[in-house]
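One structure, as structure tokens, below. Some questions next.
Just one protein chain is left out here, and the rest sit where they should.
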Amino acid sequence: MSHISEPLIFKHSRTGRSAVGQYPQGATAQVPEKFRRRKRAALPEVSELQAVRHFTRLSQLNFSIDTHFYPLGSCTMKYNPRACNAFAMLPEFLGRHPLAPDSVSQGFLACLYELQEMLKDVTGMKGVSLTPMAGAQGEFAGVAMIRAYHKARNDLERTEIIVPDAAHGTNPATATMCGCTVVEIPSLPNGDIDIDALKGALGPKTAGIMLTNPSTLGVFERRIQEVAKLVHDAGGLLYYDGANLNAILGKVRPGDMGFDVIHMNLHKTFSTPHGGGGPGSGAVGVGQRLLPFLPIPTVGKDGDNYRWLDEKDVPQTIGRLSAFMGNAGVLLRAYVYMRMLGREGMHRVAEFSALNANYLLARLKKAGFDAAYPERRASHEFIITMKRQAKELGVNAMDFAKRLLDYGYHAPTTYFPLLVPECLLIEPTETEAKEELDGFVDALIAIQAEAEQDAAKVKGAPYTLPVRRLDDVRAAKQLDLTYGMRSTE
Amino acid sequence: MSHISEPLIFKHSRTGRSAVGQYPQGATAQVPEKFRRRKRAALPEVSELQAVRHFTRLSQLNFSIDTHFYPLGSCTMKYNPRACNAFAMLPEFLGRHPLAPDSVSQGFLACLYELQEMLKDVTGMKGVSLTPMAGAQGEFAGVAMIRAYHKARNDLERTEIIVPDAAHGTNPATATMCGCTVVEIPSLPNGDIDIDALKGALGPKTAGIMLTNPSTLGVFERRIQEVAKLVHDAGGLLYYDGANLNAILGKVRPGDMGFDVIHMNLHKTFSTPHGGGGPGSGAVGVGQRLLPFLPIPTVGKDGDNYRWLDEKDVPQTIGRLSAFMGNAGVLLRAYVYMRMLGREGMHRVAEFSALNANYLLARLKKAGFDAAYPERRASHEFIITMKRQAKELGVNAMDFAKRLLDYGYHAPTTYFPLLVPECLLIEPTETEAKEELDGFVDALIAIQAEAEQDAAKVKGAPYTLPVRRLDDVRAAKQLDLTYGMRSTE
Amino acid sequence: MPFIPHTETEISEMLAAIGAPSIDALFDEIPAALRIKSLAAIPDALSEMEVGRLMQARASQDGRPLNFLGAGAYEHHIPAAVWAIVTRGEFYSAYTPYQAEASQGTLQLLYEYQSMMSSLTGMEVSNASLYDGASALAEACLMAVRAHRKSKSARIVVPSTLNPTYLSVSRAVVEGQNLSFTVLPYESGKGTLQFSTLEALKGEDLTAVVIQQPNFFGQMEDVDAITDWAHANNALVIAVVNPLSLALFKPPGEWGTKGVDIVVGDGQPFGVPLSSGGPYFGFMTTRMEHVRQMPGRIIGRTVDLDGKQGFTLTLQAREQHIRRSKATSNICTNQGLLVTAATIHMSLLGAAGLESVAATSQRQTSKLIEKLTRIPGVKLAFDGYRFHEAVLQLPVKVREVLDALAERNIVGGLDLSNLYPELGNALLVCATETRTDADLDTYAIALTDIVTGVVERNR
Partner (left out) sequence: MPFIPHTETEISEMLAAIGAPSIDALFDEIPAALRIKSLAAIPDALSEMEVGRLMQARASQDGRPLNFLGAGAYEHHIPAAVWAIVTRGEFYSAYTPYQAEASQGTLQLLYEYQSMMSSLTGMEVSNASLYDGASALAEACLMAVRAHRKSKSARIVVPSTLNPTYLSVSRAVVEGQNLSFTVLPYESGKGTLQFSTLEALKGEDLTAVVIQQPNFFGQMEDVDAITDWAHANNALVIAVVNPLSLALFKPPGEWGTKGVDIVVGDGQPFGVPLSSGGPYFGFMTTRMEHVRQMPGRIIGRTVDLDGKQGFTLTLQAREQHIRRSKATSNICTNQGLLVTAATIHMSLLGAAGLESVAATSQRQTSKLIEKLTRIPGVKLAFDGYRFHEAVLQLPVKVREVLDALAERNIVGGLDLSNLYPELGNALLVCATETRTDADLDTYAIALTDIVTGVVERNR
């Protein structure tokens, strides 16, 4: 991590400079006047070295898994095995055109087919489509399938999606995108769903419910079987937000809990890289009822032959969600990851992520921090709240988060879920060693001491990063979204 | 560049930890007692993530071309094109066993053959061997060939190698390794060789002379033709230390100057990476007289067929210098580089490295710094001396060097060549942009001002790196060369 | 244990600290009946070496055929530096820059990306990416409905020369939200929008008109006329473009008198390998006035406590994590790493480089057409100016031809006979700067052989 800022690439640009070895020389196009671009785009004009140096230096301004403990709750920042990258980037896979004939795609299709089968097994589902390009698109696919299911049964009134208040923002946003109305239900003080509220919300308009289990509160919904029965009895279907699948992988399966559909964040549980914000993959799995509606394409097998299944094979499909078949490269990485873990490794994911989370929670509780759900087991993540510190010392969760950066730890997720005030959602993941967890606890203890002695110090953090605390309000008010937008350079 | 230290890898080690996916499970060897290792080696026991994180963090503690201007004189720290790495690391090249039959090596051999031909052309030589693994080994090959030449002519008394005082340390060290005696001759105040001293040194014992031209003083030896004639007339041969070939590439050829043998630092002039100290490659080129002595193997061509040439083809060879054929991967990178530059690009190397060096020199002179050879053109590098500053301000060349690091510039070569007191040997290379050079000058000007106002500040530098100035004396006195050697952990 | 660092000692210590007797006890809140019994479909673990061998075998099975297929995904040269930097751990293994101070690398890069894309498309602002071109169009349609308050119809006009998959995806994505699509036919022989059918809609409430340039057939639409018509008829204009083509062609921001309203497309041609279909990235740029209706992440420049420049996520109030059910979109994770590749790619190529790549691709496609249409019975479906794709009509079944080409290790193009049955045996082909003249000859020879063979067999 470097603490030295780097100018914008445009500052390195000089008219006429270029990395000429990177493009063919000599061709000029005869473009009719009406189509012709008049002025070249303001792209940087730099040498190859300048580009390499600029972006290498930029990279050093990031925290990342490869350089820092990164316990960002709900994001499963575990080690991204380098082998996944290496094998997904074999030149044949990279060079393959997505619409190339099946006859020159059997190797690739075999990987995808087996990935579908493995995902079915770990989720307890009957069918899988790999096409959604992130968790949120997987959610979309899931709710769209629920809608399609009711529609196919001519059950047209079912337009309400029940969402607990702890849900990730993508859940209600997805329901809206699918044309549904969101009915929010509260969580109980112990983190479980308020079953009475659920009962109250269920009815003839209920299309389904979206749940994360363990929820984003970091606890497992113990009465999940009862919830499933209630929803099913009311004619609704259950959607499982699999962003937290890491917590239960190899321990319990959403299909067995009674869920009808699940999306998985392959970039979380199956450890494909997060790439500074993506790409992800939001593969969906479905039970029997939703099989006819899976988004296309999926991969089928005829004898020894793999082939794409499309609208001809899945006539009731909710359709296509991407121009081709989703984030193929991410899928290959997930496939490699699953093959390297194998059956036993699959079981260990939840075990060791839970061990790390519960250990961290135990140590933090012992150090005097306030767990949001002190009576509960942590799943793979848990929440502490800085409400007391905010009130008594004027040092809030964000201050703790920023100060952690100075200590060399990425901050946990802050202020999510929204219902827990001043919260930090902490997810260590199974790939971190005990001493990292201990170091993190020590840092929080040290910051607590700082907060008690010199609150201003903590509130002024960070100090050792390339920038100090940034003015978000100004960013939103005095919009500066492109180079040259504001004269104040 | 990070300023945060990283513990030794051994600190991350815990008994029983390991990256199990990296090795086969299950095999155990039946080793007879007398051969059996009793105690495992103290290698670290870490997880894959820990290793990745540790070494990634370590990498960030380096300055490098990819992150910093690195004007290290005599080292030609120019941009190492990424393509060279990518194409030299194609799996077929990486997987090829060095002793694989020629029939499955034609592609590889073709690259090497063409590289030999191109190097012959740019040096003006008649034959090339690519086998030496660094400049110094190239020098060895060169002097060994000179020795072999005299021996073959039964001219057994010729055991003296003349070396100017400005020569790189590898020159005299090489002469000794070859069993020769070193005769040192001084340089004139204008940087040229003292021709009278040369004449005095030449005689019946003269085996040859080792020259760098331009010399490590950064100036071109103008009377090179005269030097060549004198040496040849005395019965000696001329060796060209090609570490500085960048200065003249495409402008003048050592063969045309009268040299009989040259080594080239492919990792400098032909821009293969320096790798934190290597690998390099010290290909040698020879004129007619030394052709019979070239180190083996070299690549020959019979019709359309490439094959290795060995002792059968070159019976008088000085022999083999490496277990196989030298640093093949470096050779492929050099080959790619030369193909990308092409004929015109070759000419530009010297032109723009000279332009950058002379510009930098001009600006520094104007800013009041003392050039060691103010009346001379700079070649691709030049020397400034801090003698005045050392005397007047107590701030020496090393202090300037260390303070430059705080300004984000790698220091030039310090205290080499030995004959110029308090010197900085500065080589910007042709791939740096004008604004980098300007920034570097500004930094030196700023440091000069600091030195005048607050010498202690400069002498205490660096301040912003992971460590402050290191105690080299202690390092050599209280040797601590392995983890665990000293109890003071 | 693969990727898990815990030693036996540590496990015991940690359990002791937790006060749990075993790891299994940590799952005691999960009803016992639900616990997994076995995972039969998951094979045993492979070592990295073994999985490497497996993947190499799979890859080799597919080989590296010579490719003449475009249709939304294009094979271009990618500088070696691009992915060498993209896969650096600091980019590769970071996540969404929620902690701006610890993510300035990603944030500054995205700001640079936004600047480049805005300029390239001739628009004022850009987001930090969407999933891909097709879903970006779907988002653009939804955005148009939000942005165009005056239009009540939520009716989107699209030409049938739009990439058919883009339309399918848009339909699937907007399905729940009562948007409707009106598809207009193309001029036969020209392969561009039949303008009269657009004019026939005059006076109707249209929310937006979509234009793809160059269109799916590789032909150039009269974008100025369409844009002006749409604006004159109170419809917004959504442009779908291949970003590489903008190195040569007028940017959407300059189409017609006032430019379009939203620009989307797939960024794949910029530094992203074909990679069997993804991950690519969708881009979106628009006018400043619509910025608050734009979906996706947006990065802004601001200052820190010391007044120093820095970058941060901004306008988050549009997004799902704040606005929840009222967000502009549900998108969260996007395609950051691909944008990283594209930004480095654009920086290395520059406008001049992209122009040269585009021009060379166009030239190679022209040459290809020339060579292929010399084959008896093979002809161009459409006249007019085109970029780097073209529709050919063959004297024989396209499927058969493509299969035969595949056997010769050539991916010959896209069979249009199902998508556009009216075109007969139609084949969409593409050649980029990566196809040499020798490659074109290889194709021409193979096609000649195959077509002649099939014609004769059919006799």
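A few points about this structure:
Per-chain residue numbering starts at 1, and chain names A, B and C are given in the order in which the chains are listed.
We adopt the following convention: a contact is a pair of C-beta atoms (placed from the backbone, for glycine too) under 8 Å apart; a residue touches a chain by one contact, two chains touch by 3 or more.
Please read these numbers as outputs of a predicted model, since none were measured by experiment.
Annotation: of B:I195, B:M346 or B:L419, B:M346 touches the absent chain (contact as defined above). Check B:S215, B:T298, B:Q389 or B:T431 against the missing chain and you find that the one touching it is B:T431. Contact with the omitted chain, checked across B:F87, B:Y240, B:F369 or B:F440, is made by B:F87.
Counting the whole complex, the residues of subunit A in touch with the unshown chain are 14-17, 19-25, 46-50, 52, 56, 81-83, 85-87.
In the full complex, subunit C makes contact with the omitted chain through residues 47-49, 52-53, 77, 79-80, 84, 87-88, 433-434, 436.
Following the convention adopted for this analysis, only the chains that are shown with their structure count from here on.
Chain centre most remote from that of subunit A: B (centre = mean of CA atoms).
The geometric centre of subunit B is 46 Å away from that of subunit C, both derived from CA atoms.
For the pair subunit A and subunit C, the distance between mean C-alpha positions equals 21 Å. In this assembly, the C-alpha centroid of subunit A lies 47 Å from the C-alpha centroid of subunit B.
Multi-chain contact residues of subunit A (touching two or more other chains) are listed as 1, 17, 48, 52, 56, 60, 65-68, 79, 81, 83, 340, 431-433. Annotation for subunit C: residues touching 2 or more other chains are 1-6, 10, 45, 47-48, 79, 81, 89-90.
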